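What follows is a single structure, written as structure tokens, with notes after it.
Below is a slice of the complex: some chains, not all, each in place.
As written, the chain order gives the labels A and B, with residue 1 at the start of each chain.
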Amino acid sequence: MPYVTVKMLEGRTEEQKRALVKEVTEAVSRTVNAPPENVTVFIEEMSKNHYGVAGVRFSDK
Amino acid sequence: MPYVTVKMLEGRTEEQKRALVKEVTEAVSRTVNAPPENVTVFIEEMSKNHYGVAGVRFSDK
């Protein structure tokens, strides 16, 4: 605890994902006073045809 | 806001998914009085071996 899920469009590099997990863990740990080893991060990627705002998918723009 | 997630078995066409995002956005916008540009829709697909009812996966039927 805490458990963090980051949902974003696919396409980030491994280097970006590695930094994301590291820095989000630090931000959570620091602000809610939880030891870093208790922080779990999940990345969920979505494709452009499965994500829409205002009724239009990103793959259709 | 609002954020809508539709979880369903894989296999729908792009045309069906496009209509789904459009019409769900309209239904949400109309009923809860939110501007369409504030409505986000995510589609999550699952495969038949990752979905079960009554203890049996759809891939095992």
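Here is the rule we use: contacts are C-beta pairs under 8 Å (C-beta built on N, C-alpha and C of every residue); 3 or more make two chains touch, one makes a residue touch a chain.
Keep in mind the model is a prediction, meaning the values are calculated, not measured.
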Assembly copy number, counted for this structure file with 2 shown: 6
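Throughout what follows, only the chains that are shown with their structure count from here on.
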Subunit A-subunit B separation of Cα centroids, rounded to whole Å: 21
For the subunit B and subunit A complex, residues of the former touching the latter: 14, 17-18, 21-22, 25-26, 36-37, 39-45
Subunit A residues within the subunit B interface of the complex: 7, 46, 49-57, 59-60
